[in-house]
Structures are given as C-alpha cells and as structure tokens.
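Below: the structure, in structure tokens.
For this depiction, one protein chain was excluded, whereas all remaining protein chains were kept in their positions.
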Amino acid sequence: MLSRANLIGAVLFLAAGIIGFFLPPWLVSLLTIAFANALVVLGLIILWRAGLVPFGQALYYCSGAYTVALLARWAGVSDAFVLLIAGGLVAGIVAFLTGFLLARYREIFFAMLSLAMSMILYGVLVKTETLGSTDGFGVDPPHFLGYAPHGDALGFALYWFVLVVCAISALVIGVYFKSVAGALAVPIRDNEIRVEFLGISVTRLIHMKLVIAGTLAGVGGALAAMTIGHVDPNMSYWTTSGGFVFVTILAGAGSVAAAFVGSLVFEIVRSFAFAVLPGFWQMTLGIVLLLTILFLPEGLGSLATRFRRRKPDTKPVATS
Amino acid sequence: MLTAFAILTDGLAYAAYLFMVAVGLTLIFGVMKILNVAHGSFYAFGAYGAAMAAGIYYDRGLPEAGGFLFMILLAMAIGLVLGLILERGVLRFVYGRDEVIVVLVTYAVFLILEDVIVFIWGPQSYAAYQPMVWAGNVEIGELVLSNYDILLVAISAGLALFAYWALKFTRYGRLLTVVIFDRETAAAFGINVTVVYTVTFIIGAMLGALGGAMMAPKISITLGIGVEVIVLAFAVVAVGGMGSIEGALVGALIVGICRAAAVHLMPQIELFVIYAVMALVLVFRPYGLFTRAQPRKI
Partner (left out) sequence: MKNYAIRMLRSGAAALAIAAFAGGAAPVQAQDAGSVKLGLVTFLSGPAAGPFGVPGRNGAEILIEALNAGKVPAPYNTVGLGGLKIETKIIDESGSAANVVSEYRNLVQRDQVDAIVGYVSSGNCLAVTPVAEELKALTVLFDCGTPRIFEEKPRKYVFRVTPHATQDNVAAARYVLAKKKNVTLYSGINQNYAWGQDSWRDFVGAMSVLAPKAKVDKELFPKLFAGEYGAEISTLLTSKSQVLHTSFYDGDLESFIYQQAARGLGKRMTILATTAESSMKRLGNKIPDGSIIGARGSNGPLARDTELNKWFVKVYTDRYGTAPTYPSYHMAQSIIGLKAAWEKAAKAKNDAKPTIDEVVAAFENLQFEAFGSTIKLAIGHGHQGIAEIAYGTYKFNKQKNEGEIVDVVRFPAECANPPADVNAEDWIKGGMKGAKCD
C-alpha cells in the first residue's frame, strides 16, 4: 500500500512531528489535544458518511477516558500503550453492546437515543462519589515502555504518541473507506432498502461502523485523559458530543485528513476567541459554525477541492 | 395516600411546565422537520423579557393582576420578533439540507443567542416573583399548594385544548395538518408552504417564549437557563413522538409523574429518571408513543 496518498501522508506526519520541536510547549499541547479529539471526529465521519449523526458520542469518549483513569488509579497501570489499548477496547465493547439497539435507528431518533445513553452514563458518574462526582479526579503522567519523561519532554512524548496513533488510525480508516463495507456508506445514506436488496445486512454494517467509531472515540478519550491529566463526568455530557459534531461539520466528510484539519482549526479558533473575546467566545464559535454550513456545505475539506477545480473552470467549457 | 396525592399534584405541576416548553418544539418539528435547539433560547428570551416587564410594571406600582398579562405579552412579542428574524434571516437558507445539518444551524444560533443575552441583560440574575406571591396558596391537609402552580396546570391544559381545536377546526390548522402529512402534495395543491413555515416557526418561537414567561415567576432568571430546558423538552418530545401535540401532552405527563414519584420514593435516581424513561420508550416504540412508523421508500 505504498500509494502516493500514503506517501504524502507519511511525509506530513513526519513534518508535523519535526515541527513539534520548533513550536512553543503551549502550542504542542494544543496540537496534542486537537489531534486526540480528531480521532473522535474521524469516527463521526465514518457514521456521517452513512447518514448517521450521534449526539452521544461522548459516551465512548468518556468510557475510554475513565478506563485509563481508573486503571491508573486502581490497578497502577502507567504504560501509555496498555492504557491506550484498554481505553479503545472498553469503548469498543460499550459500542458493541449499545450497537445492538442503536443500529436499528436512523436520523433524529438515532441522535436522540445516543444522547439519552450518554446522559445515563453522566448521571451514573455524577452519583459516584468515590470517583469525585463532578469534580472528577487526576490521571498521573503515563510512561512509555519504561521511559518516564517530565515537563516539556512529557509534552513532546505525548505529542509524538498521539501523532503515531493518528497516523495508524488514518491509514486503517483510509483502507476501510475503500473497502466494500466502507464504500457502502453512501448508498446506505441514499437508500438503504436498495442496499438490502443486494443481499447485504444494513443493520450489521451500521453496527460495525458504530463499533469502529466507538473504538476511535475511546482511543481519543484515552489520549485526552493522558494529555489533560484529569477526567470528569462532563466528558459524557451532551454538550461534549455537540462539540464533536460541530467539528465534524466544520471538517466535512470528504476525507480522513479533514478530521485532523477540522479539529486543529476548531481548537485554534476556540483558543483565539478565548484570548481575544473572553466574554463572547460562544458567539464566535456559533458564527463560525453558521458561516461554514452556509458557505462551505462540504466542510473545510472541500476548500482544497474548490481551489483545484477553479483552474479548469476559467477556461470555457463546451460540454457540461 | 398523602404521598400518592403529593406525587400526583407535583407530577401535574411539573408536567405543565414540560408541556409548555415542549409544545412549541414539537409543533416546529412536526411541520418543518427541524429539531430546534434554539428553542432553549426562546425560553430564555421569554423569561428575561418577562423579568424586564415585571421590572417596568411593578416599579410603577400598577395593580398586581395586570403585571402578569404584561409579562406574557412582552415575552410573546419578543418571541414573535426573534422567530421572524431567525426564520427569514437564517433558516430559510438551509431548507432542504440534511435534517442534522439544520439541527446544527439551530445549535449555532443557540450559541450566538446565549451571548446576545449577556449583551442585552448582562450576567446578573433577574426575578419576577410578584405574580406567584400575589397568587398565594391553599392548604390541603398537610400539603400546601401554590395557586400559581394550579394556574400553570390550568393554562397548560387550556393550551392543549386550544391547540387541538386550532388544528382540527380552523382553516390554518387544517392547512398545517396537510403540510405535516405530506409537504409535496400540499404544495402541489396550492398551499403556500413558505408562508406556512414562517408562521409555524413564529408560533413555535412565541410558545417557547410563553413557556419562559410562565416559569419566570418561579425561578431565578440566570445565564444558561436555556440549556437545561433543551434536553428536557427533547426528552418529552422523544417520548411522546416528535411532531405530535398529543404526544407532547402524554410525554409531559409521563415524565412529570415519573420524576415526582422518583423524588418522593427514590430520590437517588432522580438525576437520570428522565433519560431512563426516554430510553425505555424508544426501545419499545422507536418513534415515540404517538408517531406512525414512516413508510420505507424504495
């Protein structure tokens, strides 16, 4: 699979890694969180291609984050690789179980049911006083196969760790998009009955997509927990899910890369609004979202396509 | 016995509140297929408007009873203006787009309006308690009930009856029913769907603002009151069936009674009883209690 796309992806990934050494630590930390969240968005893109938008993806994000935090606190596990796999696995299992129910739903009903499920987890966590209720609790800095960095070195280690996870996920999901199961997303969105007439179980396909998206969200949550060093039940609140959907719309479902670009742009706009307009950051975000939907219906990912198309458009086109 | 009576009265009072915030939401969804997150903003604007009206009115020492009417009128006027601006200024540009995209447009509007509230009214809280104090209370055995709560139940019931009558027996109501049933056929028969949309959205916005104005005397009006209402109203509408007025009524009653029962009998589950009811109903009736399953189109 040494295609040009993967080659360029690899170059970009290396470039992002090297640039990290020249960026101030606060920007590295911002990029780390943006890329961790991008994994959740990548999962949402998978679902959105099939016409599904969950308002409860925070359920899996929070499951992944709490798995990491609980393993670190109660089992003393501190290795980032073990924590990451555990976070993804638990979220994947949760997604598999909830999937039996959710895979039967579409449109707004799907959105509402997933929202209800994430709010039930929120309620349970708020009730659990041993886990600090809404205050949450801290996650100690992870180790990397015995390497235990501190301070700025920890920031870079996490940044690289997140980049590697992102690169692998991007590669795998890129392959998935081109597989039959991935490519069937758009037909399902357009008319799933026709897909069923082909002899394919739409419910099972969607169930699989839910598990993939849930696992990605769990991995994102696990990385976020390690990066932030703190987990709390708000990670499961519906506004967190809303934030991820926001980034998905901003990014557009065009490609794998869109998730990363969208998440990065969102994090920068948010931070910028906080610094410049501290009292009016919600309005800034709202306006950005509105303008994106009105003028960039396919998301930021479509900008590149537009630039490319503009050139041939300048010549008179005879055929339509 | 006393507990059962208390559960019933508390449940009814809570259901009245839920129905009032849910009815506008379900109307807009039924006609326009828009799940309107900005409904929370209508509620908040209504409450702030009512508080402003209470401030203007009671500072002049005018007769108590009129203040409540003035609050409602001002709140509904705000709802009218807000609904008109949003429908004509924003929403009409996204008709025909994915349902979920339109939800996000209303989410964006909600974010913007949250800061507009700070801009207009500042971060401090407001009160409009005068009507509730004026209404007084009645004692029934050990229980003391607020007359204002009884009034709210009556107004909600009146609203439900009025909506039923308006949909079944007025010209505009019948037009709405036709559009709800099949938008394209309605347009083909010469119904001006654009006007129907604008009017429906404005009525929905006014109902949201009315909900805020009715609750204003009971609560402290602070930033973020809209957020709480959105999810509650969603839950009620999802239980009853999206787009169905009778569904909103039954959903409000079920959620209201369940929550009151939880507070009296098992306070520890109060936090998620609403979502549990919602998930349970959706498991058995995926489209809510009062919606027909959509025919699948090939």
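Miscellaneous remarks
To keep things simple, chains are lettered A and B as they appear, and every chain counts its residues starting from 1.
The rule is short, and it goes like this: a contact is a pair of C-beta atoms (placed from the backbone, for glycine too) under 8 Å apart; a residue touches a chain by one contact, two chains touch by 3 or more.
Here the structure is a predicted model, which is why all the values come from computation and not from measurement.
In the complete assembly, the contact with the undisplayed chain comes from A:Gly254, out of A:Pro54, A:Pro142 or A:Gly254. Remark: the omitted chain is touched by one listed residue; of A:Gly136, A:Gly182 or A:Gly286 this is A:Gly136. Of the candidate positions A:Leu113, A:Val126 or A:Leu163, contact with the unshown chain belongs to A:Val126. Check B:Met52, B:Ile78, B:Met132 or B:Val277 against the missing chain and you find that the one touching it is B:Met132. Mapped onto chain B, the footprint of the missing chain covers residues 2-3, 6-7, 9-11, 13-14, 17, 114-115, 118, 123-125, 127, 129, 132-133, 135-137, 142-146, 148-149, 215, 217-220, 222-225, 227-228, 259-260, 263-264, 267-268, 270-271. Mapped onto chain A, contacts with the missing chain fall at residues 3-5, 7-9, 12, 15, 19, 24-27, 29-31, 33, 37, 126-127, 129, 132-138, 150-151, 154, 224, 227-232, 234-235, 240, 243, 254-255, 257-258, 260-261, 264-265, 267-268, 270-272, 274-276, 278-279, 281-282, 300-301, 303-305, 307-308.
Criterion: only the chains that are shown with their structure count from here on.
Taken in their complex, chain A has these residues touching chain B: 51, 53, 101, 104-105, 107-109, 111-113, 115-117, 119-120, 122-124, 126-127, 191, 193-194, 238-239, 242, 245-246, 249, 279-280, 282-283, 285-287, 289-290, 293-294, 297. Those residues of chain B whose C-beta lies close enough to touch chain A in the complex are 35, 90, 93-94, 97-101, 103-105, 107-112, 114-116, 118-119, 227, 231, 234-235, 238, 242, 268, 271-272, 275-276, 278-279, 282-283, 286-287, 296-298.
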